[in-house]
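A single protein chain has been omitted; all remaining protein chains appear in their positions.
Now for chain A:
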Amino acid sequence: MTYLFQILNGIGLGMLYFLLAVGLSVIFGLLQFVNFAHGAFYMLGAYLAYEMVERGVSFWLALPLACLVVGALAALTEAVLLRRVYKQAHTFHILATVGLALVVQEIVIIVWGPIGGNVAPPEGLSGVVILGDFVYPEYRLFVIAFTAVLAGGLWWLLEGTRLGAIVRAGSESAEDMALLGYDTRRINTAVFGLGAGLAGLAGALAAPIRGVEPFMSVEALSIAFVVVVIGGMGSYAGALAAGLAVGIAQSLMATLWPEGARLMIYLGMAGIIVMMPRGLFGRA
């Protein structure tokens, strides 16, 4: 029974990891740009949700708002700043976004202080579900259901819509898209905003489970990297499978060896890299 509990926990956690990683992955696929500020966007989403809930805004409003505000801020940063770095080597992509992450982290500390906080689960979902002798927090069930719907929507967006086709074509060849008359700059900005907005949404969703603190961004960034390394960059299915695998592994380990749970994620990643250097679904 505890295993079922932990697997459910793991699915919830894994879906959050998926949301986090898929944004990173889509941005990289289109822009060939590694965004080291991705964890910072996740943190910003969590803090925005925290702030709004503290001020009495309903969580149901805070959730989409956090996603939209983070997405808009990221799109703005891309349009003003980051697009000027694209031409340069990866080193400078990384340097610029590491710089951006530092700026966000320090602003978070200035505004909210160095100590974190907790976010109460939204009213109506603060209870538990009882099925026989099985007890489970409602909010976590909601996270699983919500992210599953979202993942479906995202899949449709990327595979079934014109925007998705443009993004995928742009990942193959941005030059061809420009020749066909598409405004690649606007597409880039939109996709960057979308990816960052997903990170912000993941942060806001995770806030009632994990709370907020100003150094949460590094952990989020490296988890996103692990998911992408295992799943393969630019692969939607890879991000989903790897996100779930990491989440479930982490939750199961939490019962077997609590102190080593996070250690095991990284050891597992090292093992997969040894056996399958390209990751589970990787092309590159």
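The rule we apply is simple: a residue touches a chain if its C-beta (ideal position, glycine included) is under 8 Å from a C-beta of that chain, and two chains touch if they have at least 3 such contacts; residues count from 1.
To be clear about the criterion, contacts and distances are computed from a predicted model.
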Record lookup, UniProt, unshown chain, options "(Fe-S)-binding protein", "Branched-chain amino acid ABC transporter permease", "ATP synthase subunit b" or "Alpha-D-ribose 1-methylphosphonate 5-phosphate C-P lyase" -> protein name "Branched-chain amino acid ABC transporter permease"
Among listed residues A:L65, A:A79, A:L102 or A:I144, the absent chain is touched only by A:L102
Where A:V119, A:M233 or A:A249 are the choices, the one touching the absent chain is A:M233
Can you list where chain A touches the absent chain?
28, 34, 81, 84-85, 88, 90-96, 98-103, 105-107, 109-110, 218-219, 221-222, 225-226, 228-229, 233, 259-260, 262-263, 266-267, 269-270, 273-274, 277-278, 284
